[in-house]
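Okay, so here's the structure we're looking at.
One protein chain omitted, others in place.
Now for subunit A:
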Amino acid sequence: MSQSARNLACADIGRTESKAHAFRRFRMSSLWLLVPALGFLALFFAYPLTAIVLRSFEGADASMTLEHYEAFFSLPIYMRILWQTIEISLMTTVLCVLVGYPLAYVMANSSPMVRNVMLLMVMLPFMTSVLVRTYGWMVILRPTGLLNHVAELAGLPHFDLLYNRSGMLIGLVYTMVPYVVLTLFSVMRGIDGRLVSVAHSLGAGAWSAFWRVYFPLSLPGVAGASLLVFILSSGFYITPRLMGGDRDQLLASIIAYQVDVLLNFEFASAIAVILLVITLICFGIYARLVGLKQLLTSRT
């Protein structure tokens, strides 16, 4: 459209042409509008991150060294935490898709009223403070909490679901499911349901119509949501720290501990860089596989 409008303007003479020029000039010069945001990000985001990368190579006498990375990769405890972070993030991702897929599926294929009610009930917790929701789960799961009270009344054994790996997984899955639901929902809304009815009319049962037609069409959403959840949970601090046990801590907790308690800033920087590299690799895969446009629709 803009092309044809421009052609029209150029074909015309005099006044209209100068207007078209003014418009084009405005568009060209409107690039300066990026300067404040990019300048702000350069000063308070790119520069501090660069500083952290440099700091991670800094030795005792301000010389360049790899000692912090050597320490990280040679001490079994840090390797265990690294693998644990990857393992927990993968488990979270799988569980989130298992919980989120049916919800997004029903949401995308319900009447507008049911859909809006469900959307509201996904959005309300999603928009509520992570700290508040985590506190809510601690109230429910703690040894003398709601769950164990109900279990006692029902004559069930005592549940031990807080301050250990299960607690951490519950908290992580809980926090990440809305991202999966919203990402999948926006993909599923675009799936043409008539394809499924065509499959039916060609003799497919409900099960095979779903697995052979609908599910493959929703796979881009599954891929995008999975990568997003993996990225977000691998760097997550609040919920693992509050709901996990001391032995189940992830990279983010260790970074905070090195800064807060041990004041070992260089080592903390090295761990942060390792986490950053993991994140950026996943972000790169995301950008190649799903495209950044998807990120524009998955939030809010």
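Everything that follows uses one rule, which is that contacts are C-beta pairs under 8 Å (C-beta built on N, C-alpha and C of every residue); 3 or more make two chains touch, one makes a residue touch a chain; residues count from 1.
In this text, contacts and distances are computed from a predicted model.
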Among "Spermidine/putrescine transport system permease protein", "Metal ABC transporter ATP-binding protein", "Molybdopterin-dependent oxidoreductase" or "Xanthine dehydrogenase family protein subunit M", UniProt's protein name for the complex chain that is not shown is "Spermidine/putrescine transport system permease protein"
Candidates A:Thr65, A:Asn109 or A:Asn164 - the one touching the absent chain: A:Asn109
Can you name the residues of subunit A that touch the chain not displayed here? 1-2, 5, 9, 16, 19, 22-23, 25-27, 30-31, 33-34, 36-38, 40-41, 44-49, 51-52, 55, 99-100, 102-103, 105-110, 118-119, 121-140, 142, 144-146, 149, 174, 177-178, 181-182, 185-186, 189-194, 196-197, 200, 206, 214, 231, 234-238, 241-242, 252, 255-256, 259, 265, 268-269, 272, 275-276, 279-280, 283, 287, 292, 295-297, 299-300
